[in-house]
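Reading through the structure tokens given below for one structure.
Removed from the display is one protein chain of the complex; every other protein chain stays in position.
On to chain A.
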Amino acid sequence: MHGRPRKAPKPEDEAASSAKAQKLRAVQTQFFSFHHNKIYTKEAVELSAKLLEINPESYTAWNYRKLAVEHYLNLPDCNPDSIKSVLDDELRVVENALRQNFKSYGAWHHRKWVLSKGHSSIDNELRLLDKFQKADSRNFHAWNYRRYVAESMKRSEQDELKYTEDMIYTNFSNYSAWHNRSILLSALFEKKAGGFLLKEKVLPEEYEFIHQAIFTDPDDQSGWFYHLWLLDQTVTTDSPLLASSWPGHGSDVLLVGDRCYNGSAFSPFSALHSDSGSFPIVLYFNQPVGGVNSSTVTVECGFNKNEDLFWKPLSASNSQTARVWVAHLKVPSSDLHSTVEVSVGHSKGIISTRGFVYSHPSMFSFKVHVQPMERDSSQVSVAENISLREENFKVYGTQSEESIIDSFDQLIIKNGHETTASNWRFEALAKEIECFRELLSLVDCKIGKLTLARLLKAYDAMSYPFANKLVHSEEVLELYSDLMKLDPTHYQFYKDEHSIVLLQKVTSSKESLLQHCFQYKDSASSAICDPICLRLNNLSLSRMGAFEKLLWVQMLDLSHNELQSIEGLEAMQLLSCLSLRNNKLRSLTALEPLRKLKSLRILDISYNQIGNQSIDTTRYVCSSPLSHSVGSELNRDETVTSDVALINNWEAFFIFKDFNLNQLDIVGNTIADEKFKSVLVKIMPKLKQLDGKLLD
């Protein structure tokens, strides 16, 4: 069934198939006339059976038979015997069709439909399935149907689990069998939901089982998928957790009306310029969740009503689930020193995409100090001219290290209640790591390296809240570097993983993070206190990550990397100044995450590859083109009333229309010709500076 090379048809084959087509055409014409005239005589129904025997893929014929069955079942003289004979006929026709092509979607579907009529002994179906699965043990149609039958006859998951085990013992190169196993186990886990004990017992046994396959034949991929599923089951806690927030617990936030502020008691890490009269509260969960709203999250403060808060998911798609949720608190215009308390999940309602309820209520509080505007805002804006050039940075001094320690630690939310429950996870991971080190000592295999890297990364992530360091990051980085050389076909994937691990390493400790923090000091600026810029430039990053540690960042330098995507950057709600200079961004749609950054004022996307390709491939990379939001809020009136040039540049229009930029650098991209620049100016009337030139 598998691994048979495709052969060019011989002339006699072609002759045979055209003869078949001839025959088929004749039958089909006749069939359609019966169908259109709603003729359900014995002769007509038999003709459809004949047609399906020749061509089991004829959906119309299957539908016709469904109508015919309904017709017979609604006859006045219908009795149990006649029903039985009608449905038995259907089962026979399906069986014949499947004999012709056991991968016929229509035939399998029709069988399900017949079964749903409450007929056929299910044992009989299982017998039939055994035959099909013996002929081709990997036929996923048969496996799908098996799940349907097992469910309708209420066969226990344990029995089916035993069946997959037998199939796997016969030949473990069987994706379908392993897949079915993961489905059955998931169902079992769910039935005992809340019982960690079951997973704790089952997963180590399953690891043991899959090891037999992996060690016996490390080149066989079917086992690897199952291992990946097990790893996911081990690592992911059922119940979602709050990973970090901004502002952090116990922090002091200073809100100022303009970019200059007084009072050195405040760390530049927690001082925030706000010209929109509000500031965000960001919740970062460890997995996508839904149901975050003013009833599941309560914010107690003196200047806002909890009910007025609107929590918004931040994700690339328009779905109502996301890892990151944001709400904006309105800032009163008067002087204020107030404490804000945020309680998450004290009333149920936050649910992960897998259906698990957020069950670890947590609370954090911070102080807000408001410094009202001292100067005319328009005046400030004109003077503003941020240029992220080397000479404008100086290493962030140690003078206020204390404050950064605080703010750094405040970012992490410790979930102490998870520790006891997670012991088996640690043990399982430690055992897997040992196991894969052993495998790699025997054979040098790519998938072994990749799995070890994943395991070490997961182990680090799990132990991080307690150890506060990533002990294996060097090793993981080395593994990914190896893989890039060993397996150039998947270079980009390894590169992305490498980037994320590197970012996690950089953000894992205060010391390493400080090495990337610089004070921005513009010689022209008259500011008293200089803002902090996180510089992650020249790290050859191809992806961004570690956002949960970077929620505080207002100024980010990602220049001179290899970024093709900035997915996830929408989490950095405080970002006001971003440099993506000299990267590999290929399209305007790649900038999509920036649309959600309401405080972004200064953006440098110069010297990328935007416009190099006429076809925007990011559209195909997105999880589903249908869920992609660009253009989905298309407002016809708006488009129609706009300039003709905008219609030709609708992509630019939808990306940039929501931007609040003061300053944009786009030079060095194929797309950025003068015409395009003039369009940009039209889209963003607030833009003050384009490619270093002041606009009128």
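As a working rule, a residue touches a chain if its C-beta (ideal position, glycine included) is under 8 Å from a C-beta of that chain, and two chains touch if they have at least 3 such contacts; residues count from 1.
In this section, contacts and distances are computed from a predicted model.
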| item | value |
| --- | --- |
| Chain excluded from display, named as in UniProt, from "Calcineurin B homologous protein 3", "snRNA-activating protein complex subunit 1", "Rab escort protein 1" or "BRCA1-associated ATM activator 1 isoform X3" | "Rab escort protein 1" |
| Residue in contact with the excluded chain [from A:156, A:212 or A:318] | A:212 |
| Touching residue (missing chain; options A:16, A:78, A:442 or A:471) | A:442 |
| For chain A, residues in touch with the removed chain | 169-172, 211-213, 215-218, 435, 438-439, 442-443 |
